[in-house]
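The complex is shown incomplete by one protein chain, all other protein chains being positioned as in the whole.
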Amino acid sequence: MSIARPALAAIAALGTSLALACLAAPWILTLAGIDPTETDLLNRLAGPSAAHPLGTDDLGRDLLARLLDGGRVSIVVGLTAAVIAATIGSVLGVVAGYFGGRFDAVLMRFTDGVIALPLLAVLIVLAAIDLGKLGIPEEIARSPEAGLARIVVITAAFGWTTVARLVRAATLSLKTRDFVRAAIALGASPWRVMLVHILPNALSPILVATALALGEVIKFESVLSFLGLGIQPPTPSWGNMLTNAQELIWTAPHLALWPGLLILATVASCNILADALADRLSPRGGARPSS
Amino acid sequence: MIETLAVRAFALAAGLLAAAPAAAKDELTIGFTQYPATLHPIIDSMAAKSYVLGMTRRPFTAYDKDWVLRCMLCVDLPTVENGLARPVDRPDGTKGVAITLAIHPGATWGDGVPVSTQDVAFTIEVGRDDKSGVAAQEFYKRVERVEIHDAKRFTLHMEKLTYQYNDFGDFQLLPAHLERPVFAAGAEGYKQRTLFDAEPTRAGLHFGPYRIEQVVAGSHLVLAPNPTWYGDKPHFRKITIRAIENTAALEANLLSGSIDYIAGELGLTLDQALAFEKRHGARFDIVYKPGLVYEHIDLNLDNPLLKDRRVRQALLMALDREALNRQLFEGKQPVAASFVNPLDRVAATDTPRYGFEPARAQALLDEAGFRPGPDGIRVNAAGQRLSLELGTTAGNRTRESVQQVLQNQWKRVGVEVRIKNDPARVFFGEITRKRAFPAMAMYAWISSPESGPRNQLHSKSIPTEANNFAGQNYPGFANAEIDGLIDRLEVELDFDRRKAIWTRVQAIYATELPVLPLYFRAESFIVPKWLAGIEPTGHLHYSSLRVEHWKPR
Partner (left out) sequence: MLGYLVRRLIQAIAVLAAMSLVVYVLLGLMPGDPVDLMASGDPKMTPADMQRLRALHGVDRPILERYASWATAALQGDLGWSRSFRRPVLEIMAPRLANTLLLMGSALAVALGIGLPLGIWAAARRGRLADQAINLACFAGAATPTFWLALLLMMVFAVHLGWLPAGSLPPDGAGPLEVLRHMALPVATLALVEAGIYARHMRAAMIDALAQDYVRTARAKGASELRILLVHALRNAALPVTTVAALGFGGLFSGALVTETMFAWPGMGKLIYDSILTSDFNMALVTLLFATLVTLLANLLADLGYAALDPRIALDGSDGRDG
């Protein structure tokens, strides 16, 4: 399919190389000898120069270095959280839809509860919980990796509801189809039916929702930073770079523009990848309906 | 046919999009960042409420823009010298004071009932009642007796004579003729039944230059001139106060003409104002007023690394606060030598000051036994790394920026600082209040001119489990001399002698450094060129107390 979409393919390629560059950011920056957290008050909001190809931010830090380093956080968190959320949602959705009855009622009302839960209050309570007091060693609890894990867990724990509703709806419809009924009649176990016959056919809404969720997660991460639950300064992420650029939006719009464009590139390439996956993996997806 | 349709559609669109007519100059729309949840003058405390009430009523006294105490509702400021304040020896050997005040003869509630001593008696009754919900009750509790001379003149017998005996800035009268029946129905439910929130547009609730004409909850308030006002006639025949919480949106509203003026008390952040001035300085005057908001870092003195005074001093010397002020704030936020603002009349000139002296900082750290380790971070003989945690309110961009600059500057002298921020809710409710910060906590206090430091520096104000975490001495600073000075300070009426005590307090503070002073925050007022008469104060008696002098140029 991809030949017909050169522009989108280009974006996907761009996104992939971007992701690789970001994941390699720590090594690249060490090699180049640039510290993305090094402030320089005499060089605030400087324009592009040889030393700072994209200029500097409001504390005189190299914008390019921060974008690379920030991308690592955003991409890792975005992808992991979106995939975990999609997995949780798919499992709950297919189980609820397939077994139906009381099982469905309990699971779906639980889902409704999670949808309506006041996230802000949950987050503030979480912020007050000291990981150190939960038996996790101080050094690990305060490490940046623990911060990342915390964001992934929080985001995944609240992000699965859309996929669950979508998969359940698809399951309700699919289990009435002949090929599923045939499989059941032939004595396939419920788990086999769900895994082999239902989920692959429900793949396209799952993939669309997951790829869209990626952008949401990256943006949500900045809200978590805002509450002190995300990445602590001075570590950058695209989300918190965007949020911090808010007050400077009139004077230094490029501070918001760059992370914004990178988020767009990431979201676009993930969606394109998801489309391609849907084409490949869904049982009938390969067949092009028209020309 | 298609053409006419298109024309009509265009006409409709044009009508839809036409800009609102430019506001006539007899109306003023003010923008600020908070909506007052309540309008009762003495229940709860909220900046937006104080700002609005500044226009609709007056306290007895207020500090003016030069931080001088003046009468607002009273006729003469009572002093010991003019005999209106009379020290009294109490039976238990302590000193009390009897203060005689006269309500301005012209003061009249908006419904025509004169403001009288009835209102004074009623307000004190409400204030003293434990169930009424008054926020700061200390003033009312100190009133032993109200002696009423006539409709306008009364004497308050106060149980304690302090140097702030004539500051009646929080004494806001309630209209007895309207509120007494409500209060009489039960103090318990008074805070819910009060007319200030049930019928906020009742004319009789206010006596200031303006009265509240309309309240659109969460959005805006409309004020109109109060015909019974006794002072100078205000110019604007309508003032709208709009709450727009997001400061970038607030700025957009100003530029699009939806609002005329941004109040500095609850307005743009300093960087925004500085950037705004560069682009729109031609249309607006930007007035910066450094005030009584003291940004600082509390050091937890229980932390073994911070017990050594040399380490604390080195931490401060490693910071280039002047450069911070110059580069980030364009010199508008003066570096603090102690918690006393240099504009305050009790500010000492000879307080020890710490400049940017990284070499001396390094030497002090060496002396304290901390020598650079393999990764550049200092370690002492016992193997303790000089690694400290710095927390502040997450989401406060200015503080987070400053924090990262400080972190960098400390790194250069071999001190590792890790940042751990929390939402304001957690930071103030848990971390500082219970002294749960391992090393450093960065935040601000707001105070009034010459306000005593008992709550922040007295050893009895160290919050502990035993005292139910009362008090704001978060560093845990216990200094017998300071305790004694604070006790003496409060009852010293003679200004010169008092100033000497203040000077000593500041010197100890700056030498011992339980707190690293950073700077005093400045408020930024964005005033359109056509508007005159706004006088920023820099303290809790807001500029709105002089609203009747605002007019077009």
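Each chain gets a letter, A and B, in the order it is written, and its residues are counted from 1.
The working rule: a residue touches a chain if its C-beta (ideal position, glycine included) is under 8 Å from a C-beta of that chain, and two chains touch if they have at least 3 such contacts.
Keep in mind that what you see is a predicted model, and the values were worked out from it rather than measured.
*Asks:* Taking the whole complex into account, name the chains on display that the unshown chain touches.
*Replies:* A, B
*Asks:* Any idea which of B:Thr79, B:Thr201 or B:Ser448 touches the chain not displayed?
*Replies:* Among B:Thr79, B:Thr201 or B:Ser448, only B:Ser448 touches the chain that is not shown.
*Asks:* Which residue from B:Ala252, B:Ala363, B:Ala478 or B:Ala507 sits in contact with the chain not drawn here?
*Replies:* Touching the chain that is not displayed is residue B:Ala252.
*Asks:* Kindly state which of the options B:Val426, B:Leu485 or B:Val547 is in contact with the chain not pictured.
*Replies:* B:Val426
*Asks:* Kindly state which of the options A:Arg150, A:Arg165 or A:His197 is in contact with the chain not pictured.
*Replies:* A:Arg165
*Asks:* Please identify, in ascending order, the residues of subunit B that touch the omitted chain?
*Replies:* On the subunit B side, contact with the omitted chain comes from 15-20, 35, 37-38, 40, 43-47, 130-131, 133, 135-139, 170, 191-192, 194, 197-198, 214, 216-220, 242-246, 248-249, 252-253, 255-258, 425-426, 428-430, 433, 445-448, 451, 455, 467-468, 470-471.
*Asks:* Suppose we count only contacts with the excluded chain; which residues of subunit A make the list?
*Replies:* Subunit A touches the chain not shown through residues 1, 4-5, 7-8, 11, 96-97, 100-101, 104-105, 108-109, 111-113, 115-118, 120-122, 124-125, 128, 161-162, 165-166, 169-170, 172-173, 175-176, 204-205, 207-209, 212, 215-216, 218-219, 222, 242-243, 246, 249-250, 256, 260, 263-264, 266-268, 271-272, 275, 278, 282, 284-285, 287-290.
Going forward, only the chains that are shown with their structure count from here on.
*Asks:* Taking each chain's centre as the mean of its CA atoms, how far is subunit A from subunit B in angstrom?
*Replies:* One centre to the other, that is 42 Å.
*Asks:* Flag every residue of subunit B that touches subunit A in the complex, lowest number first.
*Replies:* 247-248, 251, 269, 271-272, 275-276, 278-279, 323-324, 327-328, 394-395, 397, 400-401, 403-405, 407-408, 418-423, 425-427, 430
*Asks:* Which of the residues in subunit A come into contact with subunit B in the complex?
*Replies:* 37-39, 41-42, 44, 58-59, 123-124, 127-128, 142, 225-229, 232-234, 244, 246-251
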